[in-house]
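One protein chain is absent from this view; the other protein chains keep their places.
In this document, chain identifiers A and B correspond to the written order of the chains, with residue numbering beginning at 1 in each.
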Amino acid sequence: MRKILTMGAALSLLAAPALAEWNPDGPIRLWIGYGAGGGTDVQGRTLAKEIEALRGWKVLPENKAGEDGTVMSAQLKGEEPDGQTLGFAITTTYDFAPMNSDNLSPEDFTYVTTTAGSQMAVLARAESGWETLDDLKAAADAGEELVWANWGTQVEAGAEIVARALDIDVNHLRTKGGRGALNALVSMDANVGWGGGVQKPLVEAGELNILASAETSPVALAPEKPTLQDVGIDLNLGYQYIITGPAGMPDEIRDEIAAVVAEILNNPDSETRQFIEKQYPPAPILTSGDELRSQVMTTYEANVNMMEALAE
Amino acid sequence: MDLVFQYIQLGITSVFEGPEGGLTLLPVFMVLIGVLTGVLIGAIPGMSGPFAMAIALPILVSIFGYGNDALYPVLGCLLGIMKGATVGGAVPAILFRTPGTPDAFLTTLDGYPMAAKGHARKAIQTAHFSSVLGDNFSDLALFIAAPAIALTVERILGLPEKSALIILSLCFMAAVVGKAPLKGLLGGLLGMFVSLIGSAMSGNGPRLTMGMPELGNGLPLTSAVLGVLVISEVLVSMEDIRNNCDDASSSDGKRPEMGPRLTWVERTAMLPGILRGASIGTLIGSLPGIGTTTAATLSYDSAKRASKTPEAFGTGVPAGVVATESANSAVSGANLIPVMSLGIPGNSAAVFIILAVETIGDFAFGPQVFQFTPIREIEGFDTILNAGLVTAFGIFTMMMIANFWNWTFGAMLMGVLGHLAKIPKSVMLPVILMVSLTAAYTQDGGYLGLLTASVFALIGYVLRRLDVSILPFVIGFLLAPTLEVLVRGAFTASGGDPFFLLKSPIALVMLALSVFLLGRMVVQARKT
Partner (left out) sequence: MENEAREGQGGSWNLWLGLGVLGFVALCLTVWFPQDIGSGFMQKNLTGRTVPGDAFFPVLLVGLMVPLAILLVFSQLRPRPGASGEPVGHVGAGNLVFLIQVILLTGMSIVLMNLTGPAVVWLTNKAGLTAFSGYRAASATFPFNVSGFVAGGFLLICGFIRLTCRRLSLLHVLVALGVVLMLVLVFDILLENVHLPPNADL
């Protein structure tokens, strides 16, 4: 009897995938791990609006900014894992940040789905004339003092890895957020830095040059520039935007939410998709469920190893 | 020079250009709303421009959002309020001898006697004429000085100099504000200290949060400022009303005889007086921390000294009204000089302008705004220019629009304002309190915002009761995060030199000045 029931359920799932398996009891709170007005916020809010339009679920976005989503996550992990409190942050929040935190661990969360990916790149001011990492090295060898703008421990470690691979010395300047790194570059407080995606207008305006991509493939703004891996530096600083919940969320809730998000982002007319195509090109990245969970766990271990190797 | 005009032109058109390129009058309309609100608020005793700006900011942000498109409407409205309030404050001062805003206090000296003699309309029109003209004068000073200072500063200042500049402005502010500079400076340090609660930069997790993860991003800015500047003042006023069992605003406000209009001959005769007052106001306003009241006092004294009949002052001479109103209004534009060129706020109105800019969009004040990047148009791509500079000229444009509304609608509104002074403060204050708390809750993360506002209100209350000026506390609170980044950056970039701030001659001079100011404060404290 039970077997027949499960089979029936499986069949009906196949037959009508759009039929809602699960519906929230009241509103869903979507905690955005970044401040209002930024790219993450806009993405989260348009997504919330479209989920509401698609399913009739009431989604209430709230901003809980700070420390790349960790401030939000520290509050999220104590919530009920009923799918009605969700977090929106980046994978770095879960696969790197917990290393330095007493109260966060990658095990504390359910990973629902990713939405989009970063465009991590090494940047320099156009007027410096540097076009590649070789130019950077040449300048350093010629005695120019290099100050590298970083917004967090992970990217600072990445900068150090690049510097060691090129056999040059850099001073690291810690800035407030990705925008802070750009400001440091523009106001000449630093001469090289990272950009995760906010650099787009400045690169397009010809103010900044992209020297290399820190993703696994070239960045959309400068497809001709190599990745770090192309030039023999084993480093991938790319990250994805991710929807999470507290640990222990039932699989059917997790998968249902991921399915709704996928349905929206796969629709070419979706406002969120269009935003992602423009801001985080070329297209949405949808990894979800167990696959996403193992991605986070593997990257976390790789990051722990990277930091240990650096400390030696 | 061509480039400058190109940018000015772009700035002006940017105000009228909607997000899709079409014509929009929204910013112009919001400026008008702001000016009218400002005039009204200014005329209500117990309310002032910064009060209204503080409450309007969270509401405006809720309406227009945080995107780049929201900047002009929100900022336009705030600028309108700021300018409108300087005008409105004079009306109840003249008609009922109860100044609507603190800086209109001196206007009562000659304005009220004028009204008592049956020249109320003349007095109000004098106030309006000199106030708006003084304001325009200081706007002109702003338009010229801000870019000039920014360009100079950006060329010569590195990390250590920028740090030293902030330290110097804080010392200066503590020295000039209030009668107790030592405590003012302590307040400034305390303000800086509390702003450090929450996020840290070295990736080791939030600091000083006492175990509350909600504080991980620092104390919510708007709520904190709302609490310490506005709510604390509300509490102090409520207590004073309660203890004195009187309600200043419900005084025997009989509307005096309005009398004849102000003639153009009379207006022309006022021009030299206005010019003197406006110059004093502009000069005072461009220095951080010295307020409108000081400007008005200085201007009144100097007008009295320059007058052939100094004994007539205080008996109802238009020259007295001209002196105070032109000076206190000229402060508002000039106050934006340090804001726009350096990002350092000098008074409470400027604090809210900075808060608005920090909350909304990508634009930020600072010397980088005034880089005249050559404008290049690339076929099939985009135009390369300094968008911040366009925004700066857009802001200037909105100030001119606000002046226009002040000339036209402001004058009309002032004529019919007399009745407003009758709203009792004892009802007004609780309502302000409720609106402020709601705004703190809705904008700043729920009860965290509300509690922050409450705690800061208590801090502000104690500071006010102890006669310690609030401004250094607020400015310290706003500037400390920037200062920390600068100091840490300068220290690291110097290779860990403990005397990193003393290596550059410019920084050294600024720090020496700070020390001199400190020494002066100490001497003053021992003398008094």
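Here are a few things to note about the model shown:
Just so it is clear, a residue touches a chain if its C-beta (ideal position, glycine included) is under 8 Å from a C-beta of that chain, and two chains touch if they have at least 3 such contacts.
Keep in mind it's a predicted model, so treat the numbers as computed, not measured.
Contacts of the undrawn chain with the visible chains, over the full complex, involve A, B. When the missing chain is restored to the complex, the residue among B:T86, B:T209 or B:T452 that touches it is B:T209.
The residue touching the chain not shown here, chosen from B:L140, B:V153, B:A200 or B:A364, is B:A200. Contact with the omitted chain, checked across A:P61, A:P106, A:P218 or A:G238, is made by A:P61.
Only one of B:R97, B:K162 or B:K183 touches the chain withheld from this view, namely B:K183.
Of the listed residues B:A123, B:V177, B:I241 or B:M510, the one in contact with the hidden chain in the full complex is B:I241. By the touch criterion stated above, the residues of chain B touching the omitted chain are 59, 62-63, 179-183, 185-186, 189-190, 192-193, 196, 200-202, 204-210, 235, 238-239, 241-243, 245, 247, 424, 426-427, 429-431, 433-435, 437-438, 441-442, 445-447, 450, 454, 458, 461-462, 464-468, 480, 483-484, 487-488, 491-492, 496, 522, 525-528.
Residues of chain A that touch the chain left out of the display are 25-27, 29, 45, 58, 60-62, 84, 100, 156-157, 160, 163, 170-172, 310-311.
Heads up, the rule we're going with is that only the chains that are shown with their structure count from here on.
Work out the mean CA point of chain A and of chain B, and you get 39 Å between them.
Contacts from chain B toward chain A in the complex involve residues 65-67, 154, 158-159, 198-199, 201-206, 213-214, 216-218, 359-362, 364, 368, 376, 381-382, 384-385, 445-446, 481, 485, 488-489, 492-493, 495.
Against chain B, the residues of chain A that register as touching in their complex are 35-37, 41-42, 62-67, 70-71, 74-75, 97, 100-103, 147, 152-153, 156, 171-176, 179-180, 183-184, 186-187, 189, 204-207.
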